[in-house]
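All protein chains but one are shown in place.
Which chain is which? They are A, B and C, in the order written, and residues in each are numbered from 1.
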């Protein structure tokens, strides 16, 4: 089930989604990390970030909102404290990075590129609190392309750009970052949503709005993956509400070369390994040479 | 619980959402239509429309996709065959209209304005199959404003413009149609999504993509209603996943002066009347003079 | 003004047994005021208080009886996917919400006394209620209908016991010959066709699309045949336009009808197979 994403070999197409699997430690008791295609660690910034005040999460129908606010220990502490653990495994490690400016993205990318045991970078351009104006990097094709270029200039690692679904046409952004040199795109990040406590007439999340994830967003994610896959030639990594091997395979049929599993981990700590297993069964049952045979085979 | 939307008096803030309640007949056995705030009938076009080939709907987590394709009997047949039934009730009737061009929107509006028993128009500018390019009217502020102006010019009735959520910033469109003369905006229409049958590797919907509705989209809808309500001065009508009186009240707290109930009708034919009843209890319990007191009272 | 006479019924599951691998018979206690269903009508069923599965599922009424204290609705269903799987997991005492009976059902023309029921697989469900109904109409001891009952294998041939209560002329066949004749049910019927005088015969069919389609080819417009169709449904009451099926209208033009409200029973010759 090996897949190659921009020169990066994954044992199988199943990765963990950033922010939902910590740095692997918390789930290592449940899942054999060596059996995963890749581990995308949680978003790393230049300096440690405290994150948003609680409450940070809220359940919704078929999903959840989160406004963790990228709480993380910072890129230096990650390299020192978390990477050694990940290096004890034979699994692709993808660092998800975030910056408040292009320069910060570049700095984080540089540091990680020098660290042994990081195999690719995933650039999160879908963050609400960035320097310029109201629009986030990810909603503006020019800004997204600019970030991509800056990160590419700092690293020899494959660069995956992670796109936001909160846009009118995701293919415009996907093409912009492809032209800027991205080696792959991953989508979707969370849909911006909100939840209200009627009793107190306050938002459930201290941050007011949060990111919607889980099966609720799967139809939107599938649609965007399908749209993007038709417009770019670089690999597309699909995610959004994947709970089962069937879900993952649907994303591949829509055009994703690999997938990421996020919120499902919370519902079922064994989700990733069950998905890998289910995919393996599918390959066997359909007598495929490689799972990649189904990528983009949707008949329309 | 009377609310006024652009001169249109509703007995209460609870309307049915277009396309989910037919022209009232199907639910009249379950719900006393006289107790509703308003009935938004299903989308009407100039000529009868056959609609899309089946399958047209698919269940998703906490929601559903539909690609009905605006099957309707056309505005003339509506006036002749459906309006007389609606006129036997004492309830606000809002005609949802759709055109393939600005001229068609105008024509449909003109016909309905001359028909006794239509109390307002809701202009659906979120349709995928329109004349101009790839972008629908609703995703382009200029086109949305143009449609609004043309419809306003044809009618004395209050004009509600119904917005699509498939945009980067819904407030831009909301302001554009406000400036063009809209008397109110209603949001959200469905999110574009997709669903795949893994066995056949075909989309579940013949139309490939469809509109996502139901509780799954409620967080996105609430967020957009809250955003729009802060940017326009005309009334905002909120919808998207409302299943209960609590849901409806949350939309009002977020800034909606009235609400529409869509997919919930399918799950529970009594949904609208239970929501009206629940609102009434809320008013009583909180000793409100009018339900409108809670509109836009979200503390952030 | 329409009369507000329609309700949602809360039922209590008193049995939910896998009678064959993948086939479940659910018995539901309902209030005794539950309206008498016409054969071919269906209910929209969901688990009370839950939104998973999100949409209610349409299931034909397989049998109905009314006692002193309550009514008994029986549904016979095949575990086809997620929704029916969750339904199949309900244990005794679980509460379900039912909307119905819905749809138009089969019509019985008294002048066509030769009644033929053709059922494929789980298509037996609505035809069982019809058999019960015809049995009642024609009085004790009479043979109200000739039944052709087919399925892929013996394991998937369900509903035979129930039918035997009402009919003694039942031709059974399976695709693999594991029970009855080894034949498609449409073929078995075809071989018998001459026995059925078109003018005196009313045919009632339900089954998978390919079976109905082949039946349409066999019957042409010589026989009057009512078929019960299936489509994915959201509302079940005719409001959402989700359950469209292509049929020919009075002028022979293609149009879409709602399986839930205009059907689920249609004149076979009017159906357009897309």
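Convention: a contact is a pair of C-beta atoms (placed from the backbone, for glycine too) under 8 Å apart; a residue touches a chain by one contact, two chains touch by 3 or more.
Keep in mind that this is a model prediction, so the values were computed, not measured.
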item: Selected residue (touches chain absent from view) among A:13, A:37, A:62 or A:165; value: A:62
item: Sole residue of C:89, C:177 or C:210 that reaches the chain not shown, by the stated touch rule; value: C:89
item: Absent-chain interface as seen on chain A, which is shown; value: 19-22, 25-32, 42, 50-64, 66, 68, 71, 88-89, 214-215, 243, 263, 265-270
item: Where the unshown chain meets chain C, residue by residue; value: 49-52, 86, 89, 91, 93-94
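What we mean here is this: only the chains that are shown with their structure count from here on.
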item: Most distant chain from chain A by Cα centroid; value: C
item: Averaged-CA centre spacing for the pair chain C and chain B, given as whole angstrom; value: 35
item: CA centroid of chain A to CA centroid of chain C, Å; value: 47
item: Chain C residues counted as touching two or more neighbouring chains; value: 51
item: Junction residues of chain B - those touching two or more other chains; value: 60-63, 214-215
